[in-house]
Every structure is written in C-alpha cells, then in structure tokens.
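Missing here: one protein chain of the complex. Every other protein chain is in place.
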Amino acid sequence: MATTPELLPYGRIREDLFRPLSGVSRNYVLATVVAFVIGAAGLVAWGHQLRSGMGVTGLRRPVFWGFYLVNFVFWIGISHAGTLISAILRLTDAAWRKPVTRAAEAITVFALMIGAMFPIIHLGRGWLFYWLFPYPNGRLLWPNFRSPLLWDVTAITTYLTGSVIYLYLPLIPDLAQLAEHRTLWRRTLYRTLSLGWTGSDREWHALERAMKLMAGMILAVAVSVHTVVAWDFAMTVAPMWHSTIFGPYFVTGAIFSGIAALIVVLAALRKILHLEFYLTRHHFNNLAKLLLLMSLLWFYFTMAENLTVWYGNDPGEMAVFAARTRARYAPYFWTMVLLNFVVPLVLLGIRRLRTIRTATIASACVLVGMWLERYLIIVPTLANPRLASASSTYTPSWVELAITAATFAAMVMLYMVFSKLFPIIAVWEFKPHPLEEE
Amino acid sequence: MFVTGEFREKEPVVHTIRQLRDAGIDSSALDLFSAEPVELARGVLDRPSRMSLVAVSAAVGTGLLATAFIRYTQHDYKLVTGGMPLFSFWATGVITYELTMLGAIVATFGWFLRESGLIRRREKDAPVPHVDPGVICLRVRCPAGQAPETIDTMRRHGALKIERSGQ
Partner (left out) sequence: MERRWGMTIDLDRCTGCQACVVACHAENNLPVSGPVEAAKGRAVHWIRVDRYYEGTFPDVKVKYMPVMCQHCDDAPCEPVCPVYATYHNAEGLNVQVYNRCVGTFYCANNCPYTVRYFNWFEPEWPEPLQLQHNPDVAVRPGGVMEKCTFCIQRIKRTKQDAAQEGRPVVDGDVQPACVQSCPAEAMTFGDLNDPNSKVSRLAESGRATRLLEELGTKPKVIYLQRGK
C-alpha cells in the first residue's frame, strides 16, 4: 500500500518534487508549440481588431458586451481557486491542503493576469485604456470613481498584488533550497528571489505571521473582487441584471469554477509529473466534496434568481427570462443546469462513483457549464432590451473565438513555465520523518 | 564570537536555550536555523511581532487617504452624472475598501521583509550554517569569555558539530 507522503524519506520527497524542474520532455515541447501557435493566433486577431475597429467582432447594438466580457468574468472567477483552498484551509489549519496550495495560488495569479487583459481587449479604443487610471496630467482629465468599472480596476489591482505576494511568500523557503541548482541563470534567479533566506527562526516566525494575516486579507479581497465584477452588471438598470443577488451569486460561482479548475489542473499535474504519492484519492475526495457543496449552493442561487424573476412577472425581465429558458438561449441554459448541477450531483454525490477520474470529468463539465452561465448572464439581457424594437442576437466572430482560445493557451503556457521553474508542491510544508536514514 | 551546534531533536534545543538564557544570554543573541519551521513552546524563544498592528494601521491610513483623495479630486470635477452627488461615500466605498486592503497587504509584506531580517544588512561575519532537513542548528552570539560555558551546555544536551567562529 502506498505510504502517506509525510512518511517518505525527506530526500525522496525533495527528489520527487524537484525533479520536474529539470529537463524538458518531448511532450512538453509539443505542448508549448501548440499553445504558442494558438496564442499567436489570438494576438493576430487582437491586432486586427485594434487596427480595423471593433466591427471585426460579432458585437452589434444592443449586444455591446459579448465574448470578451464573458471571458473576463470567467477568468476572474477561476482566480478564486487559490483563495478558497489556500486561505480558508490555511485559516482552518486543514492538513490535506498542503500539496494543493501552491498549485491553487498559481492558478489564481495566472487567471487574474489573463482576466485582467479583457477590460483592455474589449475597449473600442483599447490603446487609451490608461485613461481609466488617475494620473496627473495637463489636460484636466480625471476618471469617474462613481463608475463600477473603476471599482473593477481597483479591486483587480489589489487582488493581483495580494495574490502575487501570497504566492511568493511561501515560495521563498523552497527557492532557498533550490539555490544550488546546476544551471547558472537558474541559480541566480533562485538566489535573488529567495532574498538570502537562511531558515532562521526569525524568518520562519515572520513568514508564518505574514501568511496568517495574508490568508485572512486575501479572503476578504477575493470576496470583494468578484462582488465588484458582479456589480458591473447589477448596478445597471438592464432587465435581469439589476438584481441584488448578483454579488453573492457571482462569488459562489467563482469559488465553484475555481475549485473545478483546481481539480482539473491537479489531475493533469498528477498524471504528467508523476505526483501520485502526493496528490492522492484523499485530496481529490475532499475537493470533490467541496465541489459538490458549491454545486448545490450554485443551484440554490440560480433557483432563487430565476424563481423570483418568473414569479414577479415584470415584462422587461420576463422577455429576458423567456429568451433564456424557453427560446433562443434555452439549449444553453438547460445544458448549463445539466453540467453544473446534474453531473456533479450524480458523479460526486454517489460515493461509489466518486473517483479521481469522475471528479476530473465533473470538474471539466463544471468549467464548461460555468462559462455558459457567464454567457447566459450577459448576452440574453443585452439582446432583449426594454424597448423591444432594438432586440437582436449575437454571434461571435473568428476574432473573439481566436482570442478566447488564446487565453486558454496562455493559461496552459504560464502554468507549464511555472511548474518548470518552481516546485508545484511546497517542499518545506512536508515535515521529514523523524528517523529518516539520509 | 559565534558558537553553532547541530541538534536532531527539539527537546534538547529547548533545554539548551533555557540554560543559556539562565546564564545571561539574551534572546536576540540566539538564532535557530532549520529547513522547515520548528514550533517551540511559548516562553522559550519568543519573537515579539508588530505585524498585525502595522497591517491594521496601514489599512486604516490607506483607507482614509484613498477616501480623502477621491473626495477632493471628485469635487474638482463638478460634472453632474445621473443626478448622483459629486462624492458619495457609498458609491466610492468599494474603492476605499479595496485600497484599505491593498495598504494592509503591502504593509504586511513590507513588514515581513523587515521583521524577518531579509532586507536588513546582515552582520558580515555571522556564520550561516547550512542545514540539512531534520536538523536544527543553534547559533549563539556571546563574548569570548562565555564561549567555553556555551559549548559545554550544548555538548551536555547532545549537540553535534559544535564550532566557534569570530572572536
């Protein structure tokens, strides 16, 4: 029977967790090339859009927000992976979180970086995005802090800063251990980044105190970030957007999709980096149970929102509701319910069916389902405005599809580079066996 | 003068530290080195920290600063939008909150760098022992006269590889 990782000799742990950092396999190169090509296609598409104008997208009056905003909300939502696992489990001192925290924190940082690109990509005059920042200028210009988009800017800046720090802090001790690497540029990199960490008790105490504080703070920020993103919609008067439930709804959805992303990423890492000893059934079981819990919570919120709209029978809202549940968007809506609720309930609720493989399948379904959910929040409302003469439809163009694909490729690439440079599981969090031979 | 000794277990380290402190050596002269964090009982080698206070003060300060900044700059732009007041605390409350948290986060990180000693210039001749996993290394800074006593205390508690350096 496999022993728990804590009982393996420390030398073995180090070897296992540092091994992925050296050498590139053929699959790695292949994956990098594919991701690069897709990413390049996205950049070409974006360049085309910047030169020719927003008309190259599928957007049209009144659907002024489409795939780009869907992706924005989706990626910011994914970024809540790290926060939940890392922060909440750190605060509650759950032991099983140890091999999972760094992978989760890395997802957060990269998802945020990708998500934060979309407010720039979706702009009609994207090269002027810096006008949203308050900087001293000689033209009497200033941003409007009453706008939820400015709240977005502040929230995402704060969250990104916090997440990078939160990823970096527990990385320092591992970096110090890597400082004797073979390659010169990596030695320099690790030594510089480890800031001369010696492992003294002063440093450990400061680190643990900082981590405790950061865990609480990052949790508070994460909740606010997705609430603010939700308020981009909820602060409008658009039918079915102007809903008080949006704040908590989006946060729940974010944590939901975040855990799903985490499970998918961990399953991939486990397979590719041969971390079967470290990412065990136990971890996936716990994450699967959390995913199931979030699925039920998500269903509760969706139910509450749709029921109140249907019962209230406001004509403006009912037009959108009908479009979502019965008309043009109905196939997406019911697919979303299937993927987000039915599949997790069956695969994860029935104990015998809950395995690492089914957890991964359920998570992949949830990721698709949650992407659809963002789409169903944004597009049907815009396509069915209050003055029905302006109703329309939306079909994305190749530009939007290319950019969407490129973001997934970018995520994969960022993650691959990260796992090559830094150990994806925090080595120092595994206490050595007291009677180890080496 | 610095004396370093390696231990394999936690208990002997605790006893050694207690004895050294009884002999008059201050906590600030003691340093433990390990590849993973070692938890000692309270009172053995406490490092008082002001991190929480720093975080909270920075948070409050940044929050107030941000709100004042927004209030005064918004009033410079007397542009009516949607009948809303020029400055509404609640409308910009989100920004106040986020910047409060940003202040706390950055202050925590900065204070961590300071409190851990990672950015302060270290004493040039203080030896930094290389620690293998599972090993706890104790380093004592003491006047030359006290060195034999220190070495003796360490040896009595089972320390290995006891070394002296400096003078």
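By written order: A and B. Residues from 1 in each chain.
The rule is short, and it goes like this: a contact is a pair of C-beta atoms (placed from the backbone, for glycine too) under 8 Å apart; a residue touches a chain by one contact, two chains touch by 3 or more.
Because the structure is predicted, anything quoted here is derived from the model rather than measured.
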item: Absent-chain contact - pick from A:Arg19, A:Arg125 or A:His274; value: A:Arg125
item: Among A:Met235, A:Ala304 or A:Leu401, the residue in touch with the chain that has been omitted; value: A:Met235
item: Missing-chain contacts mapped onto chain B; value: 77, 79-84, 91
item: In chain A, positions touching the absent partner; value: 52-55, 59-62, 64-65, 119, 122-126, 128-129, 131-132, 141-144, 146-150, 153, 232, 235-238, 382, 385-387, 389-390, 392
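By definition in this document, only the chains that are shown with their structure count from here on.
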item: Where chain A and chain B are represented by their mean Cα positions, the distance between them in whole Å; value: 31
item: In the complex with chain A, residue positions of chain B that touch it; value: 31-38, 40, 45, 47, 49, 51-52, 55, 70, 73-74, 76-77, 79, 81, 84, 88, 91-92, 94-95, 97-99, 101-102, 104-106, 108-109, 111-113, 115-119, 122, 128, 131, 133-134
item: Residue ranges of chain A in contact with chain B within the complex; value: 10-11, 14, 134, 142, 144-146, 150-151, 154-155, 157-158, 161-162, 165, 169, 173, 177, 195-210, 213-214, 217-218, 220-221, 224, 228, 231, 428-432, 434, 436
